[in-house]
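Just one protein chain is left out here, and the rest sit where they should.
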Amino acid sequence: MNPDPKENRAWFTKKLFRGWRLAVVPHVPATILCIFILVALFAPQLSPYSPTEAHFLDKLMPPAWVEGGSSEYILGTDFMGRDVLSRLIHGSRVSMTVGMLVIVVAGSLGTVIGVISGYFGGWIDILLMRFTDITLSIPAILMAIILVALFGASYFNIILVIVLLLWPRYARQIRGDVLNVKEQEFVALADVAGCSHIRIMWQHILPNVLPTILVLATLQVGWVIILESSLSFLGVGIPPPQPAWGVMVAEARGLVSSAWWIALFPGLAILFNVLSLNILGDWLRDRLDPKLRSI
Amino acid sequence: MQRYIADRILQAILCILVMSALVFFLVRLTGDPVEYLISDQATQADYDRIYKAYGFDRPFYVQYVLFLKNMVTGDLGDSLYLHRPVASILRTRFPATLQLAVAAILISLVVGLPLGVYAAVGRGTGLDVSARFLAVLGQSMPPFWLGLMLILVFSVWFRLLPSGGKGGIANLILPAITLSSWLLAGITRLTRSSMLDVLGTEYVKLARIKGASEPKVIWKHAFKNALLPVVTFSAVMSVILVAGAVITETVFAWPGLGQLVIQSVIRRDFPVTQAVVLLMAVLYIIANLLVDIAYAFLNPKIRYSR
Partner (left out) sequence: MTVNNEMLINVKDLRTYLYTRRGVVKAVDGVSFYLRKGETLGIVGESGCGKSITALSLLRLVPEPAGRIVGGQILFKGRDLLQMSHKEMRRIRGAELSMILQDPLTSLNPAYSIGNQIGEAIRLHQKNVTKKTLVEKIIEALKMVRIPAAESRLGDYPHQMSGGMRQRVTGAIALSCQPSLLIADEPTTSLDVTIQAQYLRLLKDLQRETGVSLIFITHDFGIVAAMCDRVQVMYAGKIVESAKTRDIFDRPRHPYARALMGCLPKIEKRLESLTTIEGQPPQLIDLPGGCSFAPRCPEAEQVCFEKYPEEAKVNEEHRVNCWHG
């Protein structure tokens, strides 16, 4: 560990990009992820129809390659005649938005609390960690359910709920990392040199816990997407008619025997999305810090 | 070890109290809690009755004590929807969820542990690569979708298994597989990485030096040590089970607590919601406690301490 923050950043980048050309980067997941992000960004331009546009006459049409399908609706239509592909594309927006927002907010909150807790120690640490322990000890879905039961289901509430559930996981992990970094001598040196606490935390500690933050972020987005889609599926998440993937699958439930495509494609979308994130996250973790052995 | 266990029990009780306090306060925060406990057609008399019964006219701490007392004695109110005491509903639903959970745990352990061990032993081989891929896949698949796809393939297309409801073993298979997917993946990965760690240790080398056969080295020497982190993981396991139960039971119309809690939320049957959430939380905490105790027995460092 180098005391110079600039050197730290150089070390970090070098670690991340070393051997980039040697095909050790999992190209396939990275590409898939980029596709999803691009689709989410350019959803209105890419989707052939609006996600809520209902063509009642063309409802329940199978995908184009199945008998009875048409090339007008490549992935078929649902029970209201809405184009599945368009809903799928717009659904990626929902997932991405929720995923990104939750991670950014929960990650920031968790990092701040983790750094403060680890750095200052003492009763602050004990208090904050007890709090996170308790929050962690309650199963996420139960808390989500009861919060939704009380406050109702909406875009905002879902994000809030998942943030509340996620930040303790960050705080815990980051705090552990901070404790390790704190032991390093250069922190003591900075302290002796008269740096303020904020400066130490920002310049010295934060860059060294950055790898952990990054790995956690990547691995957790997948978890968030699955949680959000599960809640939406159950009816306590993003409320219809928003084209969230979980909602799409829920709507297809009764029709699974006759209209399998409405349930299949959103699930595949979630699967590929989360799979890419997990593989990428694993690769990142192996690269940056093999000692981070969380699930 | 006694101290370790006593400490854990104390923690568990604390967690239960905190959880109940959390639910208690959350409900009070959102406005008039009585509104949650009476149906839409209630009269003023009903309102007053509930008001008195839960002691809403008394100070906070008295309310909380009453709340706790009710929880412990089993007086959980009446379901607004089914017009039956909540406690009796829970009593009928609980065994169903338990059955599902046990089945899922069994599947995960019976498949996951050996798979992880052999993936580690055969590092880099086809078995290892496929085991790892399946594990990542299992953790990336939304369980509700998996359930539906299983129904599609096995119930609709091949007509091999029923698509839902409780019944015989046949009914149990698909829901159990769905519920175990996440768990199985996690156990496989963890067992594999734990075994890899242990297989590289000096004491495993010493076992080979002694002349022990390879199976003995793997199972007697390595596996027992590799098991410890997996036991700790079982704590996380219970979370997954709880969450998974809610989803799986909904997909397969399995009459357990999970399905109940979702139905109650949608039907705005708050007494049931509250009771199930608390029950599941308590069960989860107890499960964790049992895992902690098992860990204390398995780890000689704790077992033989004061």
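Per-chain numbering from 1; labels A and B assigned in written order.
As a working rule, a contact is a pair of C-beta atoms (placed from the backbone, for glycine too) under 8 Å apart; a residue touches a chain by one contact, two chains touch by 3 or more.
Predicted model, so just to flag it, every value in this text is computed and none were measured.
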item: Chains shown that the absent chain touches, full complex; value: B
item: Sole contact to the chain not displayed, among B:Pro59, B:Gly126 or B:Gly211; value: B:Gly211
item: Contacting the left-out chain in the complete assembly, out of B:Phe25, B:Phe60, B:Phe133 or B:Tyr203; value: B:Tyr203
item: Residues of subunit B (touch criterion as defined above) contacting the omitted chain; value: 124, 201-213, 221, 224-225, 300-301, 304
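Following the convention adopted for this analysis, only the chains that are shown with their structure count from here on.
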item: Whole-Å separation of chain centres (CA-atom averages), subunit A against subunit B; value: 23
item: In the complex with subunit A, residue positions of subunit B that touch it; value: 15, 18-19, 22-23, 26-27, 29-30, 36, 136-137, 139-146, 148-149, 151-152, 156, 186, 189-190, 193, 233, 236, 238-239, 242-243, 246-247, 250-251, 261-262, 265-266, 268, 270, 273-274, 277, 280-281, 284-285, 288
item: In the complex, subunit A residues that touch subunit B; value: 134, 137-142, 145-151, 222, 226, 229-230, 233-236, 246, 249, 252-253, 256-257, 260, 263-264, 266-267, 270-271, 274-275, 277-279, 282, 293, 295
